[in-house]
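Here it is, the structure, as structure tokens.
Left out: one protein chain. Kept in place: all the others.
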Amino acid sequence: MDFNYDSEQNDLREAVAGLLARAYGDSEQRRTVVAIDPGFDEKTWSRLAEMGLLGLPFAEEHGGMGAGPVEVAIVAEEIGRVLAPEPYIEAVVLAGGLVSAVGTDAQKGELLGGLTEGTTIPTFAHAEPGTRWTPSASGVTATQSGGGWTLTGVKEPVPHGARADVLIVSAVLADGGTGLFVVRGDATGLARTGYRNHDGTRSANVRFEDTPAEPLGNGGDQTAAIERALAEARIAYSHEAVGAMDTALRTTAEYLRTRKQFGVTLNKFQALTFRAADMYVSLELARSTALWASMVQGGTGDVVAAADRARLQTSRAGRHIGKEAIQLHGGIGVTAEYKVGHYTSRLTAIDHLLGDGDFAADRLARDVASYQTVDPLGAPYA
Amino acid sequence: MDFNYDSEQNDLREAVAGLLARAYGDSEQRRTVVAIDPGFDEKTWSRLAEMGLLGLPFAEEHGGMGAGPVEVAIVAEEIGRVLAPEPYIEAVVLAGGLVSAVGTDAQKGELLGGLTEGTTIPTFAHAEPGTRWTPSASGVTATQSGGGWTLTGVKEPVPHGARADVLIVSAVLADGGTGLFVVRGDATGLARTGYRNHDGTRSANVRFEDTPAEPLGNGGDQTAAIERALAEARIAYSHEAVGAMDTALRTTAEYLRTRKQFGVTLNKFQALTFRAADMYVSLELARSTALWASMVQGGTGDVVAAADRARLQTSRAGRHIGKEAIQLHGGIGVTAEYKVGHYTSRLTAIDHLLGDGDFAADRLARDVASYQTVDPLGAPYA
Amino acid sequence: MRLQLSPELEAFREEMRTFFTTQVPQEIRDTVAAHRHVTKEQYIATQRVLNAAGLAVPHWPVEWGGRDWTPLQRHIWREEMQLASVPEPLAFNTSMIGPVIATFGNQEQKERFLPATANLDIWWCQGFSEPDAGSDLASLRTTAVRDGDDWVVNGQKTWTTLGQHADWIFCLVRTDPTAEKKQRGISLLVFPMDSPGVTLRPIELLDGSFEVNEVFFEDVRVPAENLIGEENRGWDYAKFLLGNERVGIARIGSTKRMLAQAKQHAREITVDGRPLLDDPRMAARIAEIENDLVALELTALRVVANSADGKPHPASSVLKLRGSELQQAATELLVDIAGPLSVASFAEKGSDVPEWARVATPHFLNYRKVSIYGGSNEVQRTIIAGSILGL
Partner (left out) sequence: MRLQLSPELEAFREEMRTFFTTQVPQEIRDTVAAHRHVTKEQYIATQRVLNAAGLAVPHWPVEWGGRDWTPLQRHIWREEMQLASVPEPLAFNTSMIGPVIATFGNQEQKERFLPATANLDIWWCQGFSEPDAGSDLASLRTTAVRDGDDWVVNGQKTWTTLGQHADWIFCLVRTDPTAEKKQRGISLLVFPMDSPGVTLRPIELLDGSFEVNEVFFEDVRVPAENLIGEENRGWDYAKFLLGNERVGIARIGSTKRMLAQAKQHAREITVDGRPLLDDPRMAARIAEIENDLVALELTALRVVANSADGKPHPASSVLKLRGSELQQAATELLVDIAGPLSVASFAEKGSDVPEWARVATPHFLNYRKVSIYGGSNEVQRTIIAGSILGL
């Protein structure tokens, strides 16, 4: 058991932090970038590609770096620290992860190659207005006709769905299972309406009408692969949340140290410093759980349950820290001109993208009777 | 709408407070009394009778004073304020209330008469080791044989079950309903084992083995009457809890004002005074809800739902205030020699006697979809 | 003790309910109910409808349009207004500067300002907070120096709510920098927002809205007759005014409405084919917030009934503190019901996300303010600990 980063991992963190600090070290830079479509900086995306980060988790034969979940977690945490709006988790972990897990060799070569080089941004079109954090599809139907497949239905909100070059789409199969399909951005019968999310990122309504699609991999039901990919994305989002909470807490502590009221700095008010201490407790417990979940992901244990644990812990922590960060700042915390509120906004988005804390708790609760105690270093995790 | 006590009610409160202050004004007096059986002071009980308080809610024709729920609430709150261990709610509100609601005229005359005069203490033997806050019986069975009835089974915990002169017992009827029966303390086939509860009051295991019993009232299923009596007792306990919380908060505030640490009194520590302020908020919200529930009880509205609302609010408040009162005192709060911890103990007991906060919330939750908004001054409450 | 409203009050409540739900344009009420942006014109239109019916400033002196109502009537009036999604009369006019002028102003000021203030012919904004004086209001630095018949004002205010719509500002200024206590030496001036030397900078909020502003004063000349009350007694007027600020800020009717909406939406959202509202944890969560709200409403009624002397009851801090917490709990609940749809805040035509789900998170983020403004919850705890518990 070892919770320490090795020197290569520390180097990776430093490199990522350096790249992102240049892009978003000043929070006004982010505000400028998210103000206009596509809601992120294509140049920064290219730099991420140049550094090899867009291929981090993929096999070297497909242009990737063959790194593990801990490395991806490091990138996610640094992204969270400055709220970099690039669709890293959406494109690399979620869409790329599905291609890597399910795709044929040809698909991996093409899609992961384009992703790694920064030339193709894929996204996973999965959520539907009528469903709630399920691994299966119900609102988009796949039909086989002749030699090909077409999709019909609506996906929303699809992260960066208007900008994405390729959509990995989940769809109901004739037998009721959920299949995965590749749809090109220029496909016929594809209508995409993008918009801004409250946190500055982008989503889209994506309509399919007899849209030509290619099965990802060998076809058939992919619910298990989707559940796994969602779990990996939940873990990555947990790390992004840890990075965001870390900055929110640091910013708040700095404010308490410097802001004066009634002739003294705010850190003279014990009621405020105690609340900052409680924020630290929330943060460190969330950090431990997220780290652990990445290690589970790197092994052979139950990733889905580990992801739920990380999700639950970061959800509670994110709400706690997000709210307190604003409250301890006072009025300035609610403005768009000061950075701390944007962290609350992003933490709120992360909390609802792939399942909130109650969702994770409910799933864990269903299992709670089946074992006596949890050993995070033992079965079913290690 | 009027939330103010009238002058008679204020006089009543003053009289009750005076009586109880003589008995329990010093918390050591209570400690002495609860140390030995029956866990309360028979002399104080007699004085409550002399003041007419034991007949407060009953019709004048049965020796009572015909007062309303608000008067009973005043007594309960004063009891809570000093943690008087006399079985007022158990004997008067719960057992007496059932006799008054269901009993025949002869039973009312005898049982309420004896209760009012202080010569007969009744209790309601209803809880069973295998059930949880239900209005029906399942562990004690009633059998009709010849002209009479007998009961067989176990009730526990029965409040003051060893000391009580008369037991009002709920039992399963042949048709599956729940009947109510009167069992004398000296009945054959009755075995009672009393013990001390954590809060100094008493309970008992009561075993019936072909024990002769007399139906209360005209017999038949009395589940609705039990549900109503439990609701009225829940409301009375809410007031007792308000009284107890009030003292717990006052005691804590006084301690913060006088106890010195690091050279200053504790009220110089903002983190502590803010927590006391939060305790005040909890207390006042619970007080309002308890008062309101008593007014609902005095009218024709839905007492059961109102009692659940009062129960939920005082449960959350009681836990909050009970825990914080100890924590803000530090070590002394956990000792039996100082009074504040006993308030926490009693609040914990009240919270579990007839249903805790989650129990009340679950019942309210089942109904939440059936209306848009709650108007506490309108239907179904007024 | 009596639970029921008297028949007269029942009738009063009915009258209010009927008025608000029939006389205020539906379109305006829909805007409020949907948590959309209320325009300046909508505010003005509503207040004029209310004022014409004598329902804009019932708490003012009868001479200036007041109604001599009991505190309970005023409570009912306000709650019914919120329940009916009516935008409330502009607080800066009706709860703040209006009562100050009515109480401390001279006859000429009353005649000049009160009718126009009640009818929102003048839109007032507040110049109190400054960048370096948040909760510590008395540290303000904006100065007014006497020069002939004018005061010359220099300095900066911030958090000036809806200042972008305002015609006039009421402003705390330091007129005696030598005063021993910082609370003394402050005066209350009023002047038009288009006075030379006044500039306004809107501040964007987290939800993308513009509600508050910075206001800068550079040698703004204010005629001496625009001093309200006595020179150097502005702090007393500010305290008088801020006491009124806490009243009605529990916003129970508004939170009630949000809870009703939450139930409706939780019925529409399905999880594995079942309405979210049937989920025991969701139902219990709603039941708990609703019960807290009932408790708060009952507490408000108790406080209202005991504040006959016109002074705010110290327990009104409980209303502000808990009221803001419950408003925030309701906005958070709506976000959680919207779930994955809650990110889609600025979706427009072409989106299948319902409008309530789009606005849920911006509304939640915006409502973080309610525990900060009007005396932050930390200030309310200080008041409770100090004036009620003697700590």
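The chains carry the letters A, B and C, assigned in the order they are written, with residues numbered from 1 in each.
In this section, contacts are C-beta pairs under 8 Å (C-beta built on N, C-alpha and C of every residue); 3 or more make two chains touch, one makes a residue touch a chain.
Just so it is clear, the model here is predicted, and its values are computed rather than measured.
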>> Among the chains present in the display, which ones are touched by the chain that isn't there?
In response: A, B, C
> Given the contact definition stated above, which residue among B:Q261, B:T300 or B:Q372 touches the chain not shown here?
Replying inline: B:Q261
> Of the residues A:A21, A:M51, A:V304 or A:L364, which one touches the chain left out of the display?
Replying inline: A:L364
> Which listed residue (B:R196, B:R250 or B:K268) would be found touching the missing chain in the intact complex?
Replying inline: B:R196
>> For the chain left out of this view, which of A:A59, A:A174, A:A191 or A:L377 touches it?
In response: A:L377
>> In the complete complex, the non-displayed chain touches which residues of chain A?
In response: 1-6, 9, 70, 249, 253, 256-257, 267, 273-274, 276-278, 280-281, 284-286, 288-289, 291-292, 294-296, 298-299, 301, 309, 312-313, 358, 361-362, 364-366, 368-369, 372-374, 376-377, 381-382
>> Touching residues of chain B against the unshown chain: what are they?
In response: 127, 129-134, 154, 156-157, 191, 193, 195-199, 201, 203, 205, 260-263, 269, 271-272, 319, 323, 326-327, 330-331, 333-337, 341-342, 344-345, 348-349, 352-354, 356, 358, 362
>> Need a quick check: the contact residues on chain C for the chain that isn't drawn.
In response: 279-281, 284
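What we mean here is this: only the chains that are shown with their structure count from here on.
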>> Just to be sure I understand: the centre of a chain is the mean of its C-alpha atoms, right? Then which chain's centre is nearest the mean of all of them?
In response: C
>> So the centre of each chain is just the mean of its C-alpha atoms; given that, what is the distance between chain B and chain C in Å?
In response: 42
>> For chain A versus chain B, what separation do you get between their C-alpha means, in angstrom?
In response: 52
> What positions in chain B touch 2 or more of the other chains?
Replying inline: 273-274
> What are the residues of chain C that contact at least two other chains?
Replying inline: 378, 381
